[in-house]
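One chain of protein is taken out of this complex; the other chains stay put.
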Amino acid sequence: MIFKTPTTHFLTCGSGEGGTRPNSFDGALLQAQIGNTNLVRTSSIVPPKSRFVEPHPLPQGALVPVAYAAISSEMPGELMSAGVAVAYPADPSQAGVIMEYASRGHKEDIEAIARRMAEEALKMRGQPIGQIRSIAVQHRVENIGTALAAVVLWDPA
Amino acid sequence: MIFKTPTTHFLTCGSGEGGTRPNSFDGALLQAQIGNTNLVRTSSIVPPKSRFVEPHPLPQGALVPVAYAAISSEMPGELMSAGVAVAYPADPSQAGVIMEYASRGHKEDIEAIARRMAEEALKMRGQPIGQIRSIAVQHRVENIGTALAAVVLWDPA
Partner (left out) sequence: MIFKTPTTHFLTCGSGEGGTRPNSFDGALLQAQIGNTNLVRTSSIVPPKSRFVEPHPLPQGALVPVAYAAISSEMPGELMSAGVAVAYPADPSQAGVIMEYASRGHKEDIEAIARRMAEEALKMRGQPIGQIRSIAVQHRVENIGTALAAVVLWDPA
């Protein structure tokens, strides 16, 4: 194995404004409490037996595996949302699946789409669903904004 | 060194249909046997002396370095393909280079493009070519589909 497999995970989200798109993205990461880490984007599995935990600070500069969706816009007044969902199988020896979605629109709608995609992913695996967790955030653009939702994979040891 | 350097690699590909693009991407990953892992995308080197192996199951939820090409489409009837090629230098102390390509079109054409790009990459390094390996998959879209080809970097220890 190249990397240690993550043993915990948490869901987080945030939004931000900035003078540029990257700065508004940075602001969203900061609000989500992951702005001072080095995010390594990954496709999108919660390892079996990974423990669900509350969002918590991570070491500054740490390399952090994360699945996320984000949307940025420079259109003042535009409403946009980002959401993530995790579908956990009833069988705890099997992996959970993360789905991410971001688009213009209300957070309820975007979150529902992420949940349906996560649900379909477990169906495709023939795994009965135990539980679905999700989180979403919406943001109305002032000047330049970003909305972001993430599942952070971690190992506290 | 931050990460362990991969010591084995394999080529794999797959295609899938789903109710959404992310779900069809997930289906393609599952067919390629890497759908239950956390893929970490990387640019595109086979380390010297990395051993070529057959595709094999990976631990669920593991973080897996991978170079891949993928294409998704929602146009029923459209034919699309994804391919990867590895050019290995004649000198085994030197790195091999991976090239990925995905596009509309037949798999023979897409695979040939990936092979030519990998060949050019070794030429650019002044390395005579020992061997080229490649793989490709084509998919005709039913509703929403994805085709994907990948080189997985791994370490069985």
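Note that the chains take the letters A and B in the order they are written out, and that residue 1 is the start of every chain.
Note that in this section contacts are C-beta pairs under 8 Å (C-beta built on N, C-alpha and C of every residue); 3 or more make two chains touch, one makes a residue touch a chain.
The structure displayed is predicted, hence computed values, not measured ones.
Peer 1: Among A:4, A:56 or A:140, which residue is in contact with the omitted chain in the full complex?
Peer 2: A:4
Peer 1: Which residue, A:61, A:77 or A:126, contacts the hidden chain when the whole complex is considered?
Peer 2: A:61
Peer 1: Of the listed residues B:48, B:105 or B:130, which contacts the missing chain in the full complex?
Peer 2: Hidden-chain contact among the options goes to B:48.
Peer 1: With the full complex in mind, choose from A:13, A:45 or A:153 the residue touching the hidden chain.
Peer 2: A:153
Peer 1: Kindly note down the residues of chain B that lie in touch with the hidden chain.
Peer 2: On the chain B side, contact with the omitted chain comes from 1-6, 40-48, 50, 63, 65, 67, 94-95, 97, 99-101, 113, 116-117, 120-121, 124-125, 153.
Peer 1: Please give every residue of chain A in contact with the chain that is not shown.
Peer 2: 2-4, 6, 18-20, 22-23, 26-27, 29-30, 35-41, 59-65, 153-155, 157
Everything that follows uses one rule, which is that only the chains that are shown with their structure count from here on.
Peer 1: Centre to centre, by mean C-alpha position, how many angstrom separate chain A and chain B?
Peer 2: 25
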